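For this view, one protein chain was removed and the others were kept in their places.
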Amino acid sequence: MAEQTTADNETYYVPEQSKLAICMAIAVAIMVVGVGDGINSLNPKFADVANPNGWMIFYTGLGCFILTLFSWFRVTIIEEKQGLNSPQLKHSYVLGMQWFIFSEVMFFACFFGVLFYARNLSVPWLAGEGDGALTNEYLWSGFEYSWPLVSTPQETVGIANQVIANNGEFTSAREVVDPWHIPLINTILLVISSVTVHFAHSALKANKRKAFNNWLAISLLLGFTFVGFQIYEYYEAYTHLGLTLESGIYGSTFFILTGFHGFHVCMGGIMLAVQWLRSISRGDFTPEEHFGFEASSWYWHFVDVVWLGLFLFVYII
Amino acid sequence: MGDHHHGPKKGIMRWILTTNHKDIGTLYLWFSFAMFLTGGAFAMIIRAELFQPGLQLIEPEFFNQMTTMHGLIMVFGAIMPAFVGLANWLIPMMIGAPDMALPRMNNLSFWLLPFAFAVLLSSLFMEGGAPNFGWTFYAPLSTTYAPPSVTFFIFGVHVMGASSIMGSINIIATVMNMRAPGMTYMKMPMFVWTWLITAFLLVAVMPVLAGAVTMMLMDIHFGTSFFSAAGGGDPVLFQHIFWFFGHPEVYIIILPAFGVVSQIIPAFSRKPLFGYDSMVYATASIAFLSFIVWAHHMYTVGMPLAGELFFMYATMLIAAPTGVKVFNWIATMYRGAITFETPMLFSIAFVFLFTIGGLSGVMLAMAPVDFQYHDSYFVVAHFHYTMVAGAIFSMSAAVYFWLPKWTGRMYNETMGKAHFWISFIGFNITFFPQHFVGLAGMPRRIPDYALQFADFNMISSCGAFLYGASQLFFLYNVIHCIVAGKKTEKAKVWDGAEGLEWTVPSPAPYHTFTTPPTVK
Partner (left out) sequence: EEAQRWQTNLAPGVTEVGQKVYDLHMDIFILCIVIAVVVFSVMFYALIAHRKSTGRTASQFHENTKVEIVWTIIPCIILIAMAFPATKTLIEVYDTSDSELDIMITGYQWKWKYEYLNDSGETVSFFSSLTTPQREINNEDAKGEHYLLEVDEPMVIPVGKKVRFLVTAADVIHAWWVPALAVKRDAIPGFVNEAWTKPLEVGVYRGQCAELCGRDHGFMPIVVKVVEQDEYDSWLAGKQQESAKLKELMAQTFTLDEMVARGESVYNSQCMACHGDQGQGGVGKAIAGSAIAMGDISQHLDVVINGVPGTAMQAFGNQLNDLDAAAVTTYQRNAWGNNMGDTVQAIDVYNAKKGQ
């Protein structure tokens, strides 16, 4: 890495004081208290001890959170415009974003690891492969390996006959999503959107504002179409395929991976949308200075790469 | 810029709104101390109940809550924030930076913590009680069989994890981006190096912990079966994920401690740190290995033989780089001119006791014998030797070492030494006998035990009370130093200390290095 010059360090901007952090922390605290009670009140086991206003509290917290987030970015943008941000400070933002994305990579790695474990270890063991002969013989006799699960171990032996007590009902999906319909379309949409975001970036660097706005708009459109299809796919899964959260480990891994991915697409989409609004309404960004957009585009590419992993490991294989 | 040079604001708002790395460091340090006392109070309850066989003070249910909260609070509330506090105070001063790279986010990282732990602690008063499934929260005890407060526990962990990730990103950005001219990577103080690597570990594994608790949430409330065989999942899967986080976590706890000791031993040996380069490489190797040893906590879960062997070998390997560090510290002392001020005493005790803990770790690493040690008090002894004599002792050393720099006042050396000796003796009386009861077959996490274990348990409890009392004495020492310690104006408080932080006045001005120093 290049050595910093003295001049850079001297102008490193340290804001004097800030209300943002404490507001954000309080908002998060309200959200946590609310969501805890909210979720507990949905669960028949815990409902009688949960505060029935949980969700109201949560939404209050969420509102505060969004407001604070908004002012936080507003403040940084203003600072940037005032010229307070030295190249060194900008590099801090770059590093911050890069390592944040790395943490997200690890978050998804966790769920891919779970998928791998289920497919290659736990389900085969339950089916009597490898070290699982006795497990299968004594606890889940008749259960056979298949992915997606044709029937859950519980269904195979019957819920009343399983040795484990009180753990829920797991019914395998009748059918699974066909990778070559919606998922394929979604793959194409997302890959194209990654490319169009890149075009937008190039346009911005070449100072072609209009092209930038348009390419970005196209990317957004593609992104939200993706989300729309994803919602439709979930609807189909629940209503026609019998593929639900309760569909055993297949349903669990399917929904946690696609669900968190979908959530990240939404986040990335909102980030890009904000940049688009900034550009069209206020003419933000210059060919040299456009970190807000650049960071969002990295995030978008990251979400795209995760999808390719999903398409391969969740849908195709 | 002129306005960089005025001092702090007055009143409480200074602390709440601050973006100053020293203020935030101070907040972290006090917060972690409060958590240490809280977690320690829970440990006192545990030891009081275990003073004699039979149930005398608390119900088994509450005992489990105490064990769980003790482990969680100590690991996540006491040690981790304590070292983040040190990092905040010291890293900018050590590398010649004006502040942390992202000051506002720094403030956020801190302020999330008090709320997260308030939520966690409040679960003690909830219907059904606090989390009672151990700090390792194995499914399905923590899912199907958990009390309602588990939902709050899960979100508490999320918030705490977010705080850690932001804190770590900040440290990485600071170290990579804010070094003064001439401060190359291989000139950085060891403490900065160990924190850089620790921060990397944190960014890598905290998201995995977040994933684990999220799946718990799904299993509890939304009908998934990640950890239930009936749906094709596996309770052991939870353990794999937890320990993929959990093992690096123990190095997250100990690496900054290594860094602290690597600063202090040279200072009081009046000799440069021996083998700086190999220290850096050893730290990096430990970090790398820590990702591939996790299942040594799971030797008895019934893994296939090949897995068992792999994890055994990898675990044993960690002894080599750790040994390099121990040898380097000793070589640093060798042919130095050693004096024994309180920070040095704690550092020597660190090397001594941590090595004992490390060696019992190597014993635990032997899979076939671990079948006998596992989940016995031998393990409890092992990890208190690494975590209390390791992390807590090094924290005490750090506080005494840098307190003059932070406050401009010297602590009372006699009282410091008294604190050290009571701690040292109390600690060993508490945890050494636990090796014995563990080998003799006493399981951990039990509120009551068979009669043969009575004698050693009583000794252990007595030691714990002594050690606990010494921590209150520590608190007194620190406060005494802040309000009544002898003033020192010297920049270099310790004649053997090296590093940029010793070039600025004591107490360190509110803003240091707004003009970066040049490092030769």
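A few notes on this one:
First chain written, first letter: the chains are A and B, and each begins at residue 1.
Quick note on the criterion: a contact is a pair of C-beta atoms (placed from the backbone, for glycine too) under 8 Å apart; a residue touches a chain by one contact, two chains touch by 3 or more.
Keep in mind the model is a prediction, meaning the values are calculated, not measured.
Considering the full assembly, B:443 is the residue among B:114, B:181 or B:443 that touches the omitted chain.
Screening A:66, A:163 or A:206 against the full complex identifies A:163 as the residue touching the chain left out. Touch with the hidden chain on the side of subunit B covers residues 53-56, 60-61, 64, 132-134, 138, 140-141, 144-145, 228-230, 234-236, 269-278, 300-302, 305, 308-309, 312-313, 316-317, 319-321, 323-324, 326-328, 330-340, 348, 351-352, 355-356, 359-360, 362-363, 366-369, 371-372, 374-376, 435-436, 439-443, 445-456.
Contact between subunit A and the unshown chain involves residues 44-45, 125-126, 132, 134-135, 137-140, 153, 160, 163-168.
As a working rule, only the chains that are shown with their structure count from here on.
Those residues of subunit A lying in contact with subunit B across their complex are 1, 3-6, 9-12, 14-22, 24-26, 28-29, 32-33, 35-36, 39-40, 42-43, 45-46, 49-50, 72, 88-89, 91-93, 95-96, 99-100, 102-104, 106-107, 109-111, 113-114, 117-118, 121-123, 125-126, 130-131, 139-140, 149, 152-154, 162, 164, 166-170, 244-253, 255-256. Here subunit B touches subunit A in the complex through residues 1, 3-4, 9, 13-14, 16-20, 97-99, 101-105, 107-108, 110-112, 115-116, 118-119, 126-128, 140, 144, 148, 151-152, 155-156, 158-159, 162, 165, 168-170, 172-174, 176-182, 203-208, 210-212, 214-215, 217-218, 220-226, 228-234, 236-237, 240-241, 244, 302, 304, 511, 513-516, 518, going by the rule given at the top.
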